[in-house]
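Got a structure here, written out as structure tokens. Questions coming.
All protein chains but one are shown in place.
We call the chains A and B, going by the order they appear; numbering starts again at 1 in every chain.
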Amino acid sequence: MSRSTRGLLAAVGVVSAAAGALHYAGAPTLVAFVVAGLALAGLAWMVSFTTEQVGEHFGPAVTGILQSTLGNLPEFFVVIFALSQGEVVVAQFSIIGSIFANALLVLGFVIVVGSRASEDGIMRFSPRLPNDTATLLLLSGFIIVLVGISAETHDKASDDIYTISAIAAVAVLIVYGVWVYGYLKSESRAAGDGPRPPARMPLRTSIGLLALGGVGAAFVSEWFIDSLRPTIDQLGISEEFAGLVIVAIAGNAVEHAVGVVLAAKGQADLAISVVKNSVAQVAAFLAPALVLVSLAFADRLTFDLAPVYVAALALTIISIWQITSDGEATYFEGAALIATYVILAVFTLYE
Amino acid sequence: MSRSTRGLLAAVGVVSAAAGALHYAGAPTLVAFVVAGLALAGLAWMVSFTTEQVGEHFGPAVTGILQSTLGNLPEFFVVIFALSQGEVVVAQFSIIGSIFANALLVLGFVIVVGSRASEDGIMRFSPRLPNDTATLLLLSGFIIVLVGISAETHDKASDDIYTISAIAAVAVLIVYGVWVYGYLKSESRAAGDGPRPPARMPLRTSIGLLALGGVGAAFVSEWFIDSLRPTIDQLGISEEFAGLVIVAIAGNAVEHAVGVVLAAKGQADLAISVVKNSVAQVAAFLAPALVLVSLAFADRLTFDLAPVYVAALALTIISIWQITSDGEATYFEGAALIATYVILAVFTLYE
Partner (left out) sequence: MSRSTRGLLAAVGVVSAAAGALHYAGAPTLVAFVVAGLALAGLAWMVSFTTEQVGEHFGPAVTGILQSTLGNLPEFFVVIFALSQGEVVVAQFSIIGSIFANALLVLGFVIVVGSRASEDGIMRFSPRLPNDTATLLLLSGFIIVLVGISAETHDKASDDIYTISAIAAVAVLIVYGVWVYGYLKSESRAAGDGPRPPARMPLRTSIGLLALGGVGAAFVSEWFIDSLRPTIDQLGISEEFAGLVIVAIAGNAVEHAVGVVLAAKGQADLAISVVKNSVAQVAAFLAPALVLVSLAFADRLTFDLAPVYVAALALTIISIWQITSDGEATYFEGAALIATYVILAVFTLYE
């Protein structure tokens, strides 16, 4: 374990402890909220990092499966605690906010930085993953759009929205499973049978830290959500803005800043894969999984979003497909993605 | 004529006769309905098959023109009889159901099977037809979306929806004509002037069987529609589900099961062309033609669908374009198409 890694892990521990202290000491809402948000962002990174470390002991396939399931653990806890407190709008917007934040903001920065790092100003990457992600997003978007319009127009199907959502969630999860299987198989084939580089961290340490990160994320998520409602009321912001911007960036986007770093180093394919895999995972694994898990809650999760957000989601899916499907992206295209996110964030500010 | 063909034709005749007997004998609704549905599916195959046989005597261009116009004759009769009985919703959903069933369900299975048949798991085909189909679907979708939203928002144009639909139908038919002309010309050029393989069936037999199939389809369609309303009431299903799933699969999808067989044999281009041509034909020929023909009816055909189906159609068009436009498709993409159809079918079940 390098010294900087150890320093970062220690920092995450300290900030998480501070978040707990502030929570139980009844500190001023805003302070407790900001510290919990920082701790959450740190734990999101820690879970993601230790998942990768565990994976190194077993090869790319296992790493992929672990990342595809555990990668968004903190996000999962945030939504669960939001639902348990009846904050359905925050829960919904945390999830679609993760999609927007990753697909527009983080991907936009990755492209801006990545096109700069390229000699001719064009960032090049394999178009396969972007196209697969577009397919998964269109499938998830299909059910979100249908549910949203059904709820808005109060048609007959809107009475059975929980049943329909649950069946659709199973269908999406099956497709996601098929995709992960095929994707990992072709990735390991590409990686070949050569000797793997030695793992950087003992297996026991990795698993211990992953467990610690997971448990920490569970606690901090609760503190974070606890202080969210008073913060919303105190600042007078909308639930939509809180979910779409604040929660999404804390719980998800910071962790993917690593994509921007990779893009700056010229590792275009890796940078794109960090962001795109995360988008695919939230849309086609985390969201349907939470729909099913929430069946056990009093306040269940569905995606009966307001029409504005249904349209925003549909157009975002189309935009990122349009920009990345050819395996090339320029500075201007990254700027367009960021601008789209800014426009959307401004919109939620006035809701 | 091979023995198996003769057997199939005989079976279609027997089932059709049975459907008629049950109809006039006042058999229990459900039995009459199921047998009429089977007969309809059989006649749809018979018309399609004999059209091809007639065409073999004249070359690919004539085959193409015949298939482009007569290929959906049974579907045409079903909609006509539905309209004549005032079942406008069933008529509408039979047509868009044909698009959904072919573009999602049948195409999904074709891709699942076709990618399995390929060594590296990727089904490859010429991207031209998929892209042409996407263009035709976007054009037809444009008018369906506009009419649907206009009716929903009760704007001024919604008072003149029949006039607007009729003019739009003419515009779409002209574009379809231009496309068929160009497509057949380039196909015959590709086929060259070499000697054609001998036709498998005498011309007289082919025409006779085609005429028989057409007349049979007309009768059976009426019996089928006659028993549809009591069946809907008895089973308590929605008109949307009846049109989108039952009628669409009976009148259209079964016939295209041949695409799945071709895909299994590795004939990717032919398999894709069977499905895609049918989708293009329903959207850009059958639908506008029926809009014009229905002007003579008390209950005219327009596409003022509920917003949920307008959105479902738009997203379906975009999805199949996204998946097939690159001339490659994988197992997972086929699964995504099938899942989309399942979600939509579940939706209509609760309408």
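We take it that a contact is a pair of C-beta atoms (placed from the backbone, for glycine too) under 8 Å apart; a residue touches a chain by one contact, two chains touch by 3 or more.
Predicted, not measured: the structure shown is a model, and the values here were computed from it.
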Checklist line | Candidate in contact with the missing chain, chosen from B:Gly42, B:Pro74, B:Gly108 or B:Gly141 | finding: B:Gly141
Check: In the full complex, which of A:Pro28, A:Gly86 or A:Gly121 touches the chain missing from this view?
Finding: A:Gly121
Next item on the list: Would you indicate which residue among B:Ala157, B:Ala218, B:Ile237 or B:Val293 is in contact with the undisplayed chain?
Entry: B:Ala157
Check: Of the listed residues B:Val89, B:Ala117, B:Val175 or B:Ile207, which contacts the missing chain in the full complex?
Finding: B:Val175
Next item on the list: Can you list, in ascending order, the chain B residues touching the missing chain?
Entry: 131-132, 134-136, 138-139, 141-143, 145-146, 149-150, 152-153, 155-157, 159-160, 163-164, 167-168, 171-172, 174-175, 178-179, 182-183, 186, 314, 318, 321
Item checked: In chain A, positions touching the absent partner -> 121, 152, 238, 306-308, 311-312, 315, 318-319, 322-323, 326, 330-333, 335-336, 339-340, 342-344, 346-348, 350-351
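Criterion: only the chains that are shown with their structure count from here on.
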Notebook entry, point to check: What whole-number Å value describes the gap between the mean CA coordinates of chain A and chain B?
Noted result: 40
